[in-house]
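With one protein chain held back, the other chains of the complex are shown just where they sit.
Right, chain A next:
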Amino acid sequence: MLLYPGATAAEAPARQHTSRPIVTGTSVLGIKYKDGVMLAADTLASYGSLAMFKDVTRIARTGSYTLVGASGELSDYHALLDKLKGLAQANANCDDGFEHGPAEIYSYLRAVLYQRRNKFDPLWNSLVVGGFKDGAPFLGSVDLRGTAYEDDVIATGYGSHLALPIMRAKWTPDLDEGEARALLEDCLRVLFYRDCRALDTVVLSKATATGTLVSDPYKLETDWTSASFVAPKAGGDGDGGW
């Protein structure tokens, strides 16, 4: 806290940096498939452990080629989307037919997040950037420290523990759209079963040669009849919790 000599605590300025996230989203999943890239996330915004908003889309289109999904602090994500909107507007103003591709957006976000980390005021997000431009799919991830990498399958948050092993086991480069969607929905379902900050309402999005698309939120079908859900730790004592 910045205190000038003689200042009382009441006069002290409010803290100007993010020391912890407040309203957060959980995992974002992304895979490359035969026609492009597919991203998926649920629509829950949690306030701590409280499921506060259940209809927040955490994947957005920016420009004509790119999708950006985010876990972590949602206000920081919205601030980033504003910056990206400014970028798209600057492109439109130039009117020279050029638009940033997903690789450039990814690099830009990396630069922004790394700069904020260096100010000790990070934007508290793990981002997934997916897109398709000039016949090539792109999938990359950036975290709150500016660490960035590209891969064929990416999951953030709890998904990197629960969904990534499934995705790596099932993924092949020639998945068609239906298979890719099925794989992502399976992973989202597992996340809903196991991640206490996840929801069964999700959005799916894709970037292909024909452009980008983000679905409306829809509900996943879930099945709670599995023995381990009906009688967790069957035969054991206790309340069934871990």
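Please note the rule applied: a residue touches a chain if its C-beta (ideal position, glycine included) is under 8 Å from a C-beta of that chain, and two chains touch if they have at least 3 such contacts; residues count from 1.
As a working rule, contacts and distances are computed from a predicted model.
With the options "Probable prefoldin subunit 3", "Mitochondrial outer membrane protein", "Proteasome subunit alpha type" or "Putative GPI transamidase component Gpi16" in hand, the undepicted chain maps to the protein name "Proteasome subunit alpha type" (source: UniProt). The chain omitted from view is touched by exactly one of A:Thr18, A:Thr57, A:Ser107 or A:Ser160, namely A:Ser107. Only one residue in the set A:Leu50, A:Cys94 or A:Ala231 touches the chain that does not appear here, and it is A:Cys94. Hidden from this view is one chain, which touches chain A at 94, 96-98, 100-101, 103-104, 106-108, 111.
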